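Note that this complex is displayed minus one protein chain, with the remaining chains in position.
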Amino acid sequence: MTILDASGIQTIYGPGCSECLNTTGDHAGTNQCPHCGSVVACADADLSVKSGEVLGIVGESGSGKSSLAETLALERDPEATTDGKVSYAGYDRNLLDVDYQTRHSLRTSEIAFVHQHIRDGLDLDFTGGGNVAEKLLSAGWRSYEDVRERVRELFEATEIPLARMDDPTRTYSGGMQRRVQIARALATDPELVVLDEPTTGLDVSVQARVLDMFRRVQREEGVAAVVVSHDLGVVRLLADRTLVMRHGRIIESGLTDRIMEDPHHEYTQTLINSVI
Amino acid sequence: MTERDRNNGTEHIDPQVAETDGGTAVSTDSVDAALNDVETKGVAGYNYAYLDEHTKREVRRAMLKAVAIPGHQVPYASRPMPLARGWGTGGIQASLSLLGPTDTFKVIDQGADESVNAANIRRLAADTADVETTTDTTAADVIQSRHRIPEEVLTDEQRLVLQVPITDALRKVDPSDAANRRRHAHQNYGKMWVHLYENVVEYGEINIASRYPTMVAGRYLMDPSPIPRWDVTKLDDADHLTILAAGREARIYAVPPHTSVEPLAFEDRAFTVERFSGQACHACGSTDTYLVEVSEENEGDFETRYACNDSSFCAKRRENPDLPKDHHLDQSGVDWGPGTPDSDMGGETE
Partner (left out) sequence: MNMLTVDGLTKTFDMHVLGDTQVVGLDDVSFDVREGEFLAIVGESGSGKSSLLKCLYRTYEPTDGRVVYHYGDEEVDLASCGDRTVMALRGDTIGYTSQFLDEIPRVPAVDVVARPMVEQGTPTEVAREQARALLDALHVPENLWAAYPATFSGGERQRVNLAQALAPKPDLLLLDEPTSALDPETRHAAIDLLESYLGAETTVIGVFHNTDVVQTVADRVVVLDDGNLREIIPVDEYDGNLRGVASEPDGSVPEPNGGTN
């Protein structure tokens, strides 16, 4: 069953003009319009995610992958103009046009986003448990014991020591903070989790454990995911299918192993060959 | 110099006596000399109830908006008052806008009519609005209060004005007013719930003593001002109108009569009022009122005793220890706050 369907996704920073789309993209070699200076962060993006699937999005800086991920997760950047259509199973409207309440309700219980920068996703003054509880409380949970029990479950699933549950999140290590983000994302059993550069800021060994944990939980819970990363290893580990982005456009897509072993597009070949 | 003086140019101004329009002439040698010359209370020339009509109109409009959207904070242009900010300037502006010459006014400060602040406010109203003042809750039309709601049940003819220091319940969880305004607009109170959750984590129960967060009409999160938990339940489905006003923060909000006011709590961690186990007021013997500790020196030692915080009700109870809180009403058994006959909050000590 298709969980998420996106078509014609386009995000532009700046005034925009009639030349923006023609003068940016893969063939133009830039994502900035030479006429009006607007940055076409992503354009022409179509994709879909089915229940239980993991979609990877790879690209380098400026590829538009984070922009696209944010749009899919219904995050709104007031500085950008976003167009296109995002459909979500069970809702017939374009999610980019819905009111705040609907969007908030979806983001609380159906589509979760794990931010690249911890500060955007967690309140460091709250306890680790509190950050996870916030999702539940916002979704209307009103039994303290139920909330505690669920927080414990999530801490165990994401391998955070229970003894730290009531410590302020700012006292956690980077890896633990990332786990809290993931626990929080999974709290209300969403259908889709979007991870934006999940390994940012983490030591290599910590990255590995966090990714493994996510992989295990994703498979156990059958939750669909979109994983954005510049790191091909992350995508190879987690994703069934992958999109490759450059200068704001999707230039190639397919099964992850096919992209890694039989890349077609010149840029994809360069990318694959660049892996150390 | 007045314009008249400038125009004439040739008039000689006596440095000893200044000419003012509509005011009282006083000596100007020194401040003491000027004060000695004043024979009246010095409020001549002020409008009725101190504030000009435009101001009162604006405050009333703000109050009407507040009543129309229960719990929502309405901004207003708070005037400078003859009292420092933080001492009830919002309350005063609200009261002075409400009072008319036939009204009777009661002012309490932490339950006491006798405090200096309460007395000053009462005097300002009496002098400028020509109102009767009283310490009897049941006789007042408008009651201005800092941090308490009186013990005796208020009726639908009475108006309660509460002095508010911090108007936004969300300030505790985020200092940004802009972010909090968005949260109120979207009814997004998750952060307050986390605050409660962490409170229970730390203390095993919700341990918030004052400014207890409440939901008004199921829509807005409200800070009921620093009244004790004991008083919060009195706001729910009350017969009277409650106006909450802040002068420094320049906001007014309201709980109209018969509006639901629900303290936030978990299903399994209920809202509870203060407990005064085994204590009674040393003056009147009440066990169903809000008590405060009073420490007195007695022969070199400090003795701690308990006394009713609502001093005027305590005085009545001293005369008549069995006086119910709804004694002045036609119906009996009115449910209003802990300790009134039908209240299921009890208020009886253990």
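Residue numbering begins at 1 within each chain, and the chains themselves are lettered A and B in the order written.
To be clear about the criterion, a residue touches a chain if its C-beta (ideal position, glycine included) is under 8 Å from a C-beta of that chain, and two chains touch if they have at least 3 such contacts.
All values derive from a computational prediction rather than experimental measurement.
Could you tell me which displayed chains border the chain that was left out of the figure?
Result: the unshown chain touches A.
Would you indicate which residue among A:Lys85, A:Arg107, A:Arg152 or A:Arg209 is in contact with the undisplayed chain?
The one listed residue touching the chain not shown is A:Arg209.
Based on the whole complex, identify which of A:Gly14, A:Gly174, A:Gly201 or A:Gly254 touches the chain you can't see.
Once the missing chain is taken into account, the touching residue is A:Gly254.
Of the residues in subunit A, which ones touch the absent chain?
Interface with the chain not displayed, on the subunit A side: 50, 53, 208-209, 212, 219, 237, 240-241, 254-255, 257-258, 261-266, 269-270, 272-273.
In this section, only the chains that are shown with their structure count from here on.
Taking the mean of the CA coordinates per chain, how far is subunit A from subunit B in Å?
Taking the mean C-alpha position of each chain, the two centres sit 50 Å apart.
Touching subunit B in the complex: which residues of subunit A?
Spelled out, the residues of subunit A in touch with subunit B are 100-101, 104, 123, 126-127, 129-131, 133-135, 137-138, 142-145, 147, 166.
Can you list the residues on subunit B that touch subunit A in the complex?
186-188, 190-191, 193-194, 197-198, 200-202, 266-269
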